[in-house]
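Shown here: the complex without one of its protein chains, the others still in place.
And now, subunit A:
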Amino acid sequence: MSYQFDFVAVFDYSSVLLAGTAHTLLLTTVGAVAGLGIGILGAVSRAWQIKPFDRIFAVYVELIRNTPFLIQLFFIYFGLPSLGFRLDEWQAAILAVIINLGAYTTEIVRAGIEATPRGQIEAAESLAMTRPQIFRHVVLPPALAKVWPAICSQMVIVMLGTSVCSQIAAEELTFAANFIQSRNFRAFETYFIVTVIYFVLAVAVRQLLTQAGLRLLGRRAR
């Protein structure tokens, strides 16, 4: 039995692929920005032991980092409606991505903050800078610069991880692939093309983030 390749059967559905790609990128972008925000808040709470937030973030980080993303997603989408809290598939997907990325970036950024030399903070204190000023100008930029490569990796991982959102009928790229494959049965062609799209997206996202890091945080963010 020789297999006749037919990639045109996939390109007939290019609008589905395009919409899926756009949704995956949107999900990643919103998740990355909000997730990084939560991560910075969590990191400073934990590193500087700001009560009671350090405890809250500690529980949050352990809870999220020790459970599968898919279960978190199912819990939000199928579980929360039982408590009268109903989110549609996009709200649930975005919330799950933000919560997940927030936990991981909390730990990554915390490592950066804790690596700040004591002397730097003491120097800032001797200049009569307030705690928020020290954090904004002395601690955060070099901390982010130190861990930027790890943050970039985590964001790419999250982007690839959004593929499981297809399970709750969110029409992102993996949904598009499964949808097309269930219509034309061209498994090899469909998944081959989607693999290429994911690969290109991942490389592009990493490049973009690396460049953004260089611009915003200086040369150490490599």
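Everything below uses one rule, namely that a residue touches a chain if its C-beta (ideal position, glycine included) is under 8 Å from a C-beta of that chain, and two chains touch if they have at least 3 such contacts; residues count from 1.
Here is the rule we use: contacts and distances are computed from a predicted model.
Visitor: UniProt name of the unshown chain, from "CubicO group peptidase, beta-lactamase class C family", "Polar amino acid transport system substrate-binding protein", "ATP synthase gamma chain" or "D-lactate dehydrogenase (cytochrome)"?
Guide: "Polar amino acid transport system substrate-binding protein"
Visitor: Among A:L27, A:V139, A:C152 or A:I168, which residue is in touch with the absent chain?
Guide: Spelled out, the listed residue whose C-beta touches the missing chain is A:I168.
Visitor: Can you list, in ascending order, the subunit A residues touching the missing chain?
Guide: Touch set of subunit A with respect to the missing chain: 1-3, 5, 77-78, 81-82, 86, 88-89, 166-169, 175, 178-179, 181-185, 187-188.
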